[in-house]
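Removed: one protein chain of the complex. Kept in place: all other protein chains.
Chain IDs A and B follow the sequence of writing; residue 1 opens each chain.
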Amino acid sequence: MNIDLSNMTKGLRPFRARPGARRELEGLPRALLLIITLISASTLLMVAGFLIFNSVPAFRSIGLAEMLLGTSWDPTSHIRAAFGMLPLLAGTFLVSILASLIAIPVGIGCTIYLAEIAHPRVRAFLKPAIELLAGIPSVVYGLFALLILQDWLAGIFGLSSGYVALNGGIILAVMMVPIMVTLSEDAIASVPRELREAAYALGATRWETMRSVVLPAALSGIVAAIILSIMRAVGETMAVLMAVSQTPLLTLDPFSGVQTMTATIAIEMGETAVGSIHYSALFAVGTVLFIITLIMNTIADLVMRRFSEAYQ
Amino acid sequence: MSRRSREKLYFALFRGCGALVVMALVTIIAYMLIGGIGAIDLDFLTEPPRASNTRGGIFTPLIGTLYLMGIVAAFAIPVGVLSAVYLVEYQKQGRMASFWRIVVANLAGVPSIVYGLLGLGLFVYFLGFGRSLLASGLTLGVLVLPIIIAAAREAIQAVPPSVREASLALGATKWQTVRHHVLPYAMPGILTGVILSLSRAAGETAPILLTGVAFYMSGTPGSVFSQFMALPYHIYAVATQTISGMSGNLMVYGSALALLALVIGMNIVAIVIRKRYREKYRW
Partner (left out) sequence: MSQIEVRDLNVWFDKNHALKNVNMDIEGKRITAIIGPSGCGKSTFIRTINRMNDTIPSCSVKGSIKVDGNDLYGEDIDVTQIRKRIGMVFQKPNPFPKSIYENIVFAPRIHGVRDRKALDAIVERSLRRAALWDEVKDRLDKSAYNLSGGQQQRLCIARALAVEPEIVLFDEPCSALDPIATAKIEDLLIDLKNDYTVVIVTHNMQQAARVADTTAFFYLGELIEHGDTQRLFEKPDEKLTEQYITGRMG
C-alpha cells in the first residue's frame, strides 16, 4: 500500500491555515481551561466574600472593638448576650501553644532521625508510615482523645475530668508532627551534598556537620514546615471539639476547659437562626480565623521562597 | 564529654523522637483495632444503625460517605486537573503566575470549618441547595481542590520539556500535545493526588457538620438534595451523644475502624501507584 501523506497538503496553499482548521480549535481548550481555572481560583475570593458578607451585620451591631477585645463569649444569655472573641482566641492560642511545645521538639528530632540517622530500610518504612499518620481523619484522633487520652491525663494529674486544654494540646501535637516531619525532611534532603561533604572533609562528626551545616542551611524550610503545622492546629475542629470540654473561659491554664474558635462555629452554628446576630457572629469568628491562617500562610510562603532561592 | 559521646547522646535523643512518633501511630491504630474488631462483620457493614445508633450496623453512614466521595470526584477532579493543566501549560510566567501560585497555596491552608461556612453561605443558602448531600459534596470538593491542583501540577511539571518539543515539532497543536502526551504521562501522579484528596474528603467532619449531615436517617439518601449520614460524623455523634456503655463503645470503635480502613486503604493504594510510576517513567 502506498500512501503519500505529502499529497494531502501539497495541493493546498502552503502553511496557510485551512478555513475552520485546528487553529480555531486550539483557542477553544485554552478558553475553557481559563474559565475552569478562574472558577477554582475564585473559591478563595468566594470564601473571603461570604465570610465578610455574612459577618458584617455582627460587626455592625456589636462593634469591631467589642467583638475582638470583649472578654466574654455568651451568645445565648437571656440577660445580655455577649460576643467577645477574646476567650475564643485565647482558647485557640492555648491549645495551639501546648501542641507546638510538644510537637516542635519531637517533630524536629524525628525529622533529623529520619533524614540523617535512620537506616535506609527503616526510613523506607517510616516515611510512608508518617504520611499515613497525616492521613488519619481528625475525628479518629478526637475519638482517641475523648475515650482514652483524657482518662490517662486525669489519672496522671489527678484531675476530676481529663477534658482539659492539655488533652487537646497533646492530640493536636500528634496531628502536627506528620506535617512537620514530611515538609522539613524535604528541606533537609534538598541541602546540597557538597555542603555536607565539605564539613566531613574538615573532620566534623555527623552531628557537628548536621548542627553547623545541614540544619542552618535547611532552617527556613524547617521554619516554614513548623508554621504550616501550627496552622493545622489552629484550624483543627473535630479533635479539639472532642478532646476539650468547651467552655469559653479567658484563661491560659492547661488544666482548664477552653473553647476554640473552630469548635465554637461547629457547636453553635446548628442552634442559631439564619440571619440572627449569633449566626453572623459565628461568621465573624470564621473571618478572624481565615485572616489568621492567611497571615501564617503568607509568612510560611515568604520563608519558603527565601529557602528555595538559596538552594537552586 | 567527648565529641563522640555527645554525638551518641544527641542521636539517642533523635531516635527517641522517632520512636515516640511510631508509638503514637501504633497506639492509636491498636486501640481502634482492639476496640472495633469485634464489631466488624458483614452485618455491621450491610445493616443500618438501630436504637439511636447504639446497635445495628453502619450501612447508612457508609453509603453516605461513598456518595459524598462520588460528588467530590465529579466536581473536583475535572476542575482541579484542568486548572493545573492551564496553570502549567498555558499560563505565561510572570505576575499572574505567582498570583495563581499564592491563591492555591492559601486555599490549601484554609481551615476546614471555614470551608464549612462557605458551604453554608454559598451552597446551602445562596444557591438554595439546602442542607443536603449536594451542598456537602460541593463543599468538600472545594476543600480538596487545592490538593488536586497541587498534585496534578507537580505531575504535569515532571513531564520533561523534551517530550512536549517532540510532539510540537511533529506539527501537533498545544492541546493535542497535552491530551496525547502530557496528561497520559502525568496520569499516575495525578491519580495519586486524586486518591489522597478523596480519602481526605471521606474523613472530613467539620464542613459536612454545617452543610447537611444528619445524626440519624432511616434510609440512604434518595436524591442529592436530601440529607445524609456520613461515617466521620457518625463516629462523632455516637461517641459524644449516646449514653456511653459497652454497646455504644463497640459501635463507635467499629465505625472508626471502618473509616480508618477506608482511608488508610486509599492512602496505601496511592503510595503503591506513586512507587510504580517512579519505576515506569524514569525520564
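What we mean here is this: a contact is a pair of C-beta atoms (placed from the backbone, for glycine too) under 8 Å apart; a residue touches a chain by one contact, two chains touch by 3 or more.
Keep in mind that this is a model prediction, so the values were computed, not measured.
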Of B:V22, B:A172 or B:M217, the one touching the omitted chain in the full complex: B:A172
Given B:Y31, B:Y185 or B:Y236, the one touching the chain that is not displayed: B:Y185
Interface residues of chain B (partner: the chain not displayed): 92-93, 160, 162-173, 176, 180-181, 185, 280-281
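The criterion applied here is as follows: only the chains that are shown with their structure count from here on.
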CA centroid of chain A to CA centroid of chain B, Å: 14
Residues of chain A touching chain B in the complex: 22-23, 25-26, 29-30, 32-34, 36-37, 39-41, 43-44, 46-47, 50-51, 53-54, 105-110, 112-114, 117-118, 126, 128-133, 135-144, 146-148, 174, 177-178, 181, 205-208, 228, 231, 234-238, 241-242, 262, 265-266, 269-270, 274, 282-283, 286, 289-290, 293-294, 296-298, 300-301
Of chain B, residues touching chain A in the complex: 3-4, 6-7, 10-11, 13-18, 20-22, 24-25, 28, 31-32, 78-80, 82-83, 85-87, 90-91, 100, 102-107, 109-118, 120-122, 125-126, 142, 145, 149, 173-175, 178, 196, 199-200, 202-206, 209-210, 232-233, 235-236, 239-240, 249, 252-253, 256, 259-260, 263-264, 267-268, 271
